[in-house]
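Let me begin by handing over the structure; questions about it come next.
Of the protein chains in this complex, one is absent; all others appear in place.
All chains are identified by letter, namely A, B and C, in their written order; residue positions are counted from 1 within each chain.
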Amino acid sequence: MTDTDIATTKTQLDVEHIKQDFPLLSKGFHGESIAYLDSAASSQRPTCVIDAMSGYYNYSHANVHRGVYKLAEEADRLYENARITTGKFVGAPDPAREIVFTKNATEAINLIAYSWGMHRLSEGDVVVVTEIEHHANLVPWIMLHKERGIELRVIPMRDDYLLDLDNLEEIVDGAKLVACTLMSNVLGTIPPFKKIADAAHSAGAIVVADGAQLVPHAHVDVKELDCDFLAFSGHKMLGPTGIGVLWGKAELLDSIPPFIGGGGMILDVKFEGIVPAEIPTRFEAGTPPIAEAVGLTAAIEYLDNIGMNNIFHHDAELTAYTIDSLKNTFGRDITIMGPDTTENRGGVISLALKDIHPHDLAQVLDESNVCIRAGHHCAKPLMRRLGTSATARASFYLYNDTSDADRLIEALSKAASIFG
Amino acid sequence: MTDTDIATTKTQLDVEHIKQDFPLLSKGFHGESIAYLDSAASSQRPTCVIDAMSGYYNYSHANVHRGVYKLAEEADRLYENARITTGKFVGAPDPAREIVFTKNATEAINLIAYSWGMHRLSEGDVVVVTEIEHHANLVPWIMLHKERGIELRVIPMRDDYLLDLDNLEEIVDGAKLVACTLMSNVLGTIPPFKKIADAAHSAGAIVVADGAQLVPHAHVDVKELDCDFLAFSGHKMLGPTGIGVLWGKAELLDSIPPFIGGGGMILDVKFEGIVPAEIPTRFEAGTPPIAEAVGLTAAIEYLDNIGMNNIFHHDAELTAYTIDSLKNTFGRDITIMGPDTTENRGGVISLALKDIHPHDLAQVLDESNVCIRAGHHCAKPLMRRLGTSATARASFYLYNDTSDADRLIEALSKAASIFG
Amino acid sequence: MSSSGLEDLYREIILDHYRNPRNRGSMEVPPSQRVEAYNPLCGDEVIVYLLEKNGVLEDVRIEGQGCSISQSSASLMSAAVKGKTIEETRQIISDFKKLMSIHESKLEDGTDDAQMDIDMDAMGELAALQGVVRFPVRIKCAILAWNALAQGLDEISGSSPDEPRQVEK
Partner (left out) sequence: MSSSGLEDLYREIILDHYRNPRNRGSMEVPPSQRVEAYNPLCGDEVIVYLLEKNGVLEDVRIEGQGCSISQSSASLMSAAVKGKTIEETRQIISDFKKLMSIHESKLEDGTDDAQMDIDMDAMGELAALQGVVRFPVRIKCAILAWNALAQGLDEISGSSPDEPRQVEK
């Protein structure tokens, strides 16, 4: 998103009202009200998303691709419509051709690593990642390091939890691919992606954006980011599990071979060889996540209706409020691992309270029905950089408000007293 | 399944009653009653499956893997329980370790081709397939042919639509892997899998069973089949889209590297290399299809409740009835591409009526709300063998009865008169 | 349109052209031009032969096999363009594609900007194919031969093709 976008919209979310759309949040878990602060792992979903999928399963399901009967045509139409909706949501210039549905963001990045990487990279070629990446945007490249002998370079993190771009040009020099998250799932850090993309492009590299965390929370436009590939997941943005998205520039997608092979992705099959289909079909072997695409469409419509800029602003305000309260309440006992501003960060707060182990913290918080995540958050290299093996992490979304933050702080106080 | 199993159970299905569980079938498509004869492409699903998923999304969803709070524990428990249920359904000796959830059957087979094939096969190694395979069980091996230079051998089909096993031992001689469908999605043919597996094992090959068609329709037991890998899909067995299953022998799974890389499948990540996790986690990178696993559990419970042997028997009876009626009605004008018995075949009927093009047939049938599929059914090499580019295919499941078959025949008569 | 989509699709004219295809056969190459169009979705194929002289399509022949829609559309096409100038033929192709895209454009945008100015009367028998737009999967069938024709014209004019050679998605 651009700064002007954020500045121009400040419509307050009606969280009270929004919570009503989420049964777990309005009716509780086994009847007990919960503060769900783990949306960075997976969001909840509104009734309209669930209803869209149920309705699809009940009255519109058939397999897609070329069914002649009306029911199959309907399923086809809904599935292709999901592609268009998803593409437009991230500003894809050619949504019908540039959106590939995968099972999650992880598969989307693996698709790039296999289809592009395995065929375009050879020994000694350079791939650049950052120190704050999620394993989804690391392991595929590390596997290429092993399989193809590529060299992996790392953009380091500074002590203020922002990326250290002082040597950016040096690092990307000669690189073939630069992969960077749009937002850290541990720190909340939002790197200056456009700047990195510019440097990468100048160096002749293509650029992969891991949008798993930012796409659900902000207005993201692939043209403004100037990325070549963008990956994200349905389940973190009010959509179903079982669906992820890869956006890729049409020319780029068109230039690479398939990844997974099977039905639907070929024009012809002989025992001697295959003729792959056009994009995006080439990358969608087998029966795709049809109901999931229908659910994702409903989720995007719900998000669009509320407004991505409003959601981003809401997260930022709630994060600022929470960080303030945490500092006021716990003073020097609390450490927040993430940028101190709200400008370069999203609504993810990793924290340490005294020397209480994150798992103990999360356990005590659960007793107060405050749901946070403890662990390495699939970011082992970052944990090493932070000098720890785990953090406790609270994360916000459009259905959270200050009452959730207050419950977090109250429950943390309880933990402090138990382990005090 | 074994012959004795089939012989011992003959409980008639109460289709009238079963249809009530499927809104599309009891209430119709836009209010019009339909004869859904395309379950080989994808089945419908009963209300209990949809409710299980909605219930999960509403009140039990969190990301799995190590969440400390109760909600995440619940999601974890449901997901691992799905693994056990699915494993037991196909007789897995060690369900907790041997079941890998994928996005569909196609990905399951690709997992074998990438993780096992790319690392175990080199130039000149032999992989055997059959002439009646679906692209899902062909393309991954043909891609290995291209990438690794392996040799592909083919078990041919006889003119009676059964496999020609006369030269079986010769064909599998020296092979490293034999991949065979448990049931053809075009012909209905059920090959003598155990016989092929025995020959393959004697030759020192491992054996892959494509169960996408048979697992939904019969009692399948991996021990009785004596296969090393088995792949199938949720959406063809009353379950959701977005989930597939790979069963593999524990020792075998344990001996191969990961396929897709990301969160959840590693023990440790350094920029220099990764330490993969134990099985089955090693093969499940990223957020898995959690709600889909919950839906699949409900589907399996529904199927188990009705009884797989009863379903198989039901399909067989309905198929026999339909083939008889087709022959009586259309005489020499109809060609049925599939075995003439009901012993070696399931409830899939590919047919040609006069020289009416399959797409025209399907189109005319749709006007009577009879849903069949026209096309190559992702089996191009088989189409070549059959000397055609497409067939019209009707397929049955537990919610079909003779009234659906009768509607099929009536609609075919109409087509015959239009194009007569 | 009539309430029964099917009767709209399989109009008498279409069935007639399917049963008795016009201009069936081949021509010597050269002087004629031979162009194939393959529908990867179903494996069907139409082959078009064009004999151009002084800017006029003196003869058109059709070979190949496929469904009633693709075969009748090819036959109708051959009758419509035989004897026409290259210019006129391009106009007919353009009008026909407009006719077929009404539904597709609706599909993608949700908008109904399909009030296109097609002179339906001028289309003659070709108008019989209008019912196809209600059956999105079959549009590809109807367009098959026309893609071959368009490509053939490009080859005749020696220009680089301005139409994709395969059926659009």
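FYI, contacts are C-beta pairs under 8 Å (C-beta built on N, C-alpha and C of every residue); 3 or more make two chains touch, one makes a residue touch a chain.
Bear in mind the structure is a predicted one, so any value in this text is a computation, not a measurement.
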item: Displayed chains contacting the withheld chain; value: A, B
item: Contact with the hidden chain (one of B:10, B:30 or B:77); value: B:77
item: Option from A:186, A:334 or A:383 whose C-beta touches the chain left out; value: A:383
item: Contacting the left-out chain in the complete assembly, out of B:67, B:117 or B:258; value: B:67
item: Interface with the unshown chain - residue positions in chain B; value: 66-68, 73, 76-77, 80, 84, 96-97, 267-268, 275, 277-278, 281
item: Chain not shown, touching residues in chain A; value: 357-360, 363-364, 367, 374-376, 380, 383, 389-390, 418-419
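Just so we're on the same page, only the chains that are shown with their structure count from here on.
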item: Chain at maximum distance from chain B, centres defined as averaged CA atoms; value: C
item: Averaged-CA centre spacing for the pair chain C and chain B, given as whole angstrom; value: 39
item: Centre distance in Å when chain A and chain C are each reduced to the mean of their C-alpha atoms; value: 45
item: Separation of mean Cα positions, chain B and chain A [Å, integer]; value: 32
item: Multi-partner residues of chain A (at least 2 other chains); value: 66-68, 268
item: Sites on chain C at which at least two other chains make contact; value: 41-42, 135, 138
